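Structure in C-alpha cells, see below.
FYI, not all chains are in this one, though none of them got moved.
Chain naming follows the written order as A and B, and within any one chain the residues start at number 1.
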Amino acid sequence: MTVESTAARKTTRRSSGAKRTGASTGAKKTAQAKPGEPELVQLLTPAGERVQHPDYDIDLSAEELRGLYRDMVLTRRFDAEATALQRQGELGLWASLLGQEAAQIGSGRALRDDDYVFPTYREHGVAWCRGVDPTNLLGMFRGVNNGGWDPNSNNFHLYTIVLGSQTLHATGYAMGVAKDGADSAVLAYFGDGASSQGDVNESFVFSAVYNAPVVFFCQNNQWAISEPIEKQTRVPLYQRAQGFGFPGVRVDGNDVLACLAVTRWALERARRGEGPTLIEAFTYRMAAHTTSDDPTRYRRDAEREEWEAKDPILRLKAYLENEGHADAAFFEELEAESEALGKHVREVVRAMPVPDHMAMFDNVYADGHALVDEERAEFAAYQASFADGEAE
Amino acid sequence: MAVQKLPLAKALNESLRTALENDPKVVVMGLDVGKLGGVFRITDGLQKDFGEDRVIDTPLAESGIVGTAIGLALRGYRPVVEIQFDGFVFPAYDQIVTQLAKMRARSLGTVKMPVVIRIPYGGGIGAVEHHSESPESLFAHVAGLKVVTPANSSDAYWMLQQAILSDDPVIFFEPKRRYWDKGEVDTEALPGELHRARVAREGTDLTLVAYGPMVKTCLEAAAAAAEEGKSVEVVDLRSISPLDFDTIQTSVEKTGRLVVVHEAPVFFGSGAEIAARITERCFYHLEAPVLRVGGYHAPYPPARLEEEYLPGLDRVLDAVDRSLAY
C-alpha cells in the first residue's frame, strides 16, 4: 500500500544538506499480505525456507550468513549470561532481548561505521554490531554508572530509559548530519509501548519537516511490561508513519535477513536525502520484561510457546544447514566462542570496580559549579572524619 | 478489618479498594495497574474485582494519562493516577502545572479537580536511573497543587482516602523503600487532618523534621542520640503543601534547634523553605541556624553509590551534633 499523495510531494521540502536530493514519501510496495493480516516483509520463513520478496531482496554470501548467525548466537549467549549474573546478585537488574536477536542484528548490520545509533535500554544486539564491548552495557545494570561508555567511540549513544526521548535526540542528530552535508544516517530504536509517547510523535513531525536522515526502528515485541499492544494502538504501528508523510514498513522481526534488507533500504533512502522511514519489526519478547518482572501474572505460556516456534536463531540455523552454508566445525567453534564470551563477561563483571564515592560529584558540569565544589569538599571532610577515628 | 498490621504497600492497596467501593466515580489509572497490579503491586487485584472500566491500563504516555484524568475529572470522575516511578512524572509535568493546578482558578471556582497523582518516590532500592528521585519541591512550588507523603501504614491508608476525597489535585508521594515496612492500620479510627504534621517522638534538645522515607531514619537517629543523652524531637511533616509550620514552630520554640532531613537535593529543597520560614517565626528562639541534610547537587547516583548520597543515620547525627555545638 503506498501512502503518498500528490500534495505530499508538492509540500515536501529540503531543509538542508547539499548532497541530498529530493524526497519522497512512498515506501516500496509491500506485498504478499494474506487476507486479514497486515503486510509483513519476510525473506526467511520460521521453518528456515528462503522466500522471495519483490521489493526488499538481499543477496548474501555464505560467510555473511554465518556472520549474522554468529552475531545472534553470541548476543543471546551474552544476554543469558547477564540474566544469570542478575540471579547471582552481580547485577541489580537485567532487561533481556531474548527473541529479538534478529531484529537487532539485522538492523544493526545494515549500518555503516559513520552512521549513528540511538538505542533504548534493550539494544544489546545492536551494541554488539557497533563493536561496543558488551561488558560496557552492564555497568548501569550493576549500578556502578548510569551509562558509562563514550557514545562517540562507536557511534552508539547511551541507553535511554525515559521512553521515547531518544527519538528526538536521533532526529536532532540527523538534522546536524544534514547540515554538515554528510551522507551518514541515524537509526533510532524504540518499543511498541514507547510509540504512544508524545516525544516519538514529535520526532516524526520534526524528521518529516526537516527531511532528516533518520530511520525509526520500532521493535514491536507486543508487550510493554504487562500491557499488550492493543493498549497502544488499534492499527499496525508501521501505518503511523504515513500520516506524518513518510513511509512505514512492517518487517518480520524474527527474520534477520528481512530486517537487514529493509533497514538497508531505509538507511539508503536517508542517505539519498529522501528523509525518514519507520520500520516496525514485528517480534516477541520471549523473556520477562526485566528480571524484576513476573509475566505469569499477565500472559499465557501458550503465547510464548507459539513464538518459540518462530525463533530467529533456529530459523537461520535451519537455513544454513539445509543449504550447506555451515558445517559442524562452524557450529562447534561458535559454541566455544560463546563459552569464552560467557567467561569473559563473568570475569569482567565480577571485577568491575565500584567507583569511588567522590565520583558522584564528577561530570555534573563541564565547566564546574561552585555548589558542587562546596559539597564535594564538605563530603570529603565528612568522610575523612570517620577515618580519623570516631566522627564525633 | 478495623485494626490490622499491614505493610505500607498493602495499606495503600486496601485504601484504594475502599475508595473504589465507596464511590463509583473513583477510577484508578496508569501503566500496568491492571492484571499486573502495578510494578509495586499497589493495585493488586483491583482490576479483577472492579473491572477494566474502573482500573484502567493506559497507553504508555504520562502526559496522556494526566491529561485524560483531567478530562475525566471534568466529567465528574475522581481519577487516581499512578505514575510508575518518580523519574517518569516529567512528561506529565506540563499537564500538572499548567492545567491541573490552574483549572479551578481559571474557571473562577466553577470546576473542581479531584485528581490524585500517586508517585512512588525516593531511593534506597538499588534501582537504575530515574527510579530513585525525590521531586517534591518541583510540585510544592506550584500553587494549586497539594503535596503529601505518608511515612507509615496508617497514614498511607488514611491520607490516601483523604486525598481521594479532596476536591483539589493532590500529589501523593509514596516512600517506595518503606513499602514493605509493616505498621498498624485502624480502618475505623477517625483519621487526623490531612495537612497536619505529627510529632512522631518527643524531645527537648533539638527538633528533627522529616517526611516520607526519612521519618524512620530520623526516629532511628533520635534513638541513637538518646543513648548519648540527647533528647531529640522528631516531626513527621506528612504534608509538604500546605506545610504545617505551626507544629514545627511549637517544637522549635521548645528545643531551640532544628535540622531538616530529606532525600531530595538540599539546594532549593523543602529544607530551604522550612529554614527560611521557621527562622522568621522563631528568630529569637533559635540557638543555632537551621541545618539541612539532604541529597547533593548532582543527578541521583548509580545504585552502588546511593548509600553515600542518601542521608543516613550518621549524616543525621552529624548534623545534630553540629547544631548542638552552636
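The working rule: a residue touches a chain if its C-beta (ideal position, glycine included) is under 8 Å from a C-beta of that chain, and two chains touch if they have at least 3 such contacts.
Since this is a predicted model, take the numbers as computed values, not measurements.
Enquirer: If every kind of chain is shown just once, what is the true count of each in the whole complex?
Expert: Taking the whole complex into account, we get A x2, B x2.
In this section, only the chains that are shown with their structure count from here on.
Enquirer: Averaged over CA atoms, how far is the centre of chain A from the centre of chain B? Could you give it in whole Å?
Expert: A distance of 36 Å separates the two centres.
Enquirer: Chain B touches which residues of chain A in the complex?
Expert: 92-93, 139-147, 161-163, 193-199, 224-227, 231-232, 292, 294, 297-298, 354-355, 357, 359-361, 364, 369, 371-372, 375, 379, 382, 385-386, 391-392
Enquirer: Can you tell me which positions in chain B touch chain A when the two form their complex?
Expert: 31-32, 34-37, 39, 57-61, 63-64, 87-88, 90-91, 126-130, 267, 296-299, 301-305, 308-309, 314-315, 317-318, 321
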